[in-house]
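Missing here is one protein chain; the remaining ones are kept as they sit in the complex.
Take a look at chain A:
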Amino acid sequence: MRLLISTGSWSMFIGRSHPLLVHLPIGILIIAFILTLLARREKWRHLRSALPTVLLAAALSAIFSCITGYLLSLDGGYEEKLLQTHKYLGIGVAVISILLYLLERNHQRFPRLQLPAALLMVLLLSAAGHYGGSLTHGDDYLTQAMPAPLKKLSGIQGPVNTVAYTNIGDARLYEDLVQPVLANRCYGCHNEQKLKGGLRLESIALIRKGGEHGPVLKDSLPEESELFKRLLLPEEDEHRMPPKGKPSVTPQELELLHWWIATGAPAGKTVKELDKTPRIMAVLEGMQPATPLDKQEFVPDESVSAGSADKIAALEAKGLKVMPVGTGSHYLMIDGINAAGFSDRDISLLTGLKEQLIWVDLSGTAITDSAFAVLGQLKKLTRLDLRRTAIKGNGMGALNNCRELRYLNLAGTAVTPEGFLALQQNKKLQQVYVYEAGIAPATLRQLQQALPKLKIDTGGYRLQQLASDTMIYHKVSS
């Protein structure tokens, strides 16, 4: 939706050329470094004459990279600390490139400074490049892709598992909740290779074994267990875990560890099997994986190709509103509110979009039973509204092909029992509205028996007349 997209700006636009521009100084400086090294040999001395030009190009491109980088950083969304490091290193690269250029031009005066400066430049360049990469791809971009043997070699532990439960009550306390915490915060040092303090934490057995200073776990007593106690120490304390400089355990993770130890450090137990304190309930509540807010059962999970713009335009020419159900989705909804004249003559236009149409509202239009043959082709249809139309239900059996149909509104129609009962095959149907459709109770019962979960709303609600409805409260004047 164009309406909602924030507008761009020059600074943002120029800033975003940074990832492109930044590779120029990198390449040029590396060439300059190679040339500098080669030119030290007599045989390659003539290369020296290329250096001023190359270094000038490097310095200029480095300066432009700094400017665009600065503009890009205004865009926001980067980790501040990492960004600062990258910024100063980048400026450093620009400064040293200028310096190298000036040194080259005054070669006679400082012949000995050139090589050290060039080496420093390579260091700065590598560091700036590394942090730049971490900024855009995240600092575990490379290590994540590392093959397992190499990972083991370099002592990197990946996260044990991601969220493996859909309901927090079904999560296993140790395997699904505690182990990932230990893996993220502790395994780095307490593993087979590193074995800090002689302690390994990769399994319950190893945790129980403890380290060179004795056991770390005291059953059901978290406050007396080193595994928990040390997490609470002030950051300056040398016994604190994780040590200073390493990311600390979050309050939520602390509560989980506390609860796990308090319940006797069980293995394989699920959350719902264990006793819960109000404190841990609050933590667990927050860990319930949210069903994504933009998902709903009336929209299929699988994606679909875009409907033809011509076919959409043809329907809109008949007064129907045809729109995607959401931005970025190709599934379509139809609304006939302004198209009272839409009739069987035009209904076949729907077949061109039979893959995309999922919500069809033709209430109050002029369609009749011949529409069913076309509606039955809309395989993905989940909502169908035929309120106040002249349909009678002949050929309604065609709707059985709409296997995903969940909502059907027949209010104010004169649908026949035969047509109505044809819905027995629509197993996913959840709601049917037959208010003012005059369907006999026996017919309703028959469909209800065939589809026990279906909610049939016959409407016609009446409110009781209560004495209080007309009572007016007054202070009795005495």
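The rule is short, and it goes like this: contacts are C-beta pairs under 8 Å (C-beta built on N, C-alpha and C of every residue); 3 or more make two chains touch, one makes a residue touch a chain; residues count from 1.
Quick note on the criterion: contacts and distances are computed from a predicted model.
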| item | value |
| --- | --- |
| Identity of the absent chain, which is to be given by its UniProt protein name, from "Tat (Twin-arginine translocation) pathway signal sequence", "Formate hydrogenlyase", "Cell division protein FtsX" or "Carbohydrate ABC transporter permease" | "Tat (Twin-arginine translocation) pathway signal sequence" |
| Contact with the hidden chain (one of A:145, A:205, A:293 or A:442) | A:293 |
| Residue among A:134, A:329 or A:365 touching the omitted chain | A:329 |
| Sites on chain A contacted by the missing partner chain, in the whole complex | 1-7, 9-12, 14, 63, 67, 70-71, 98, 290, 293-294, 296, 298-299, 321, 323-327, 329, 331, 335, 337-338, 385, 387, 407, 409, 411, 431, 433, 435, 457-464, 466, 468-469, 471-475 |
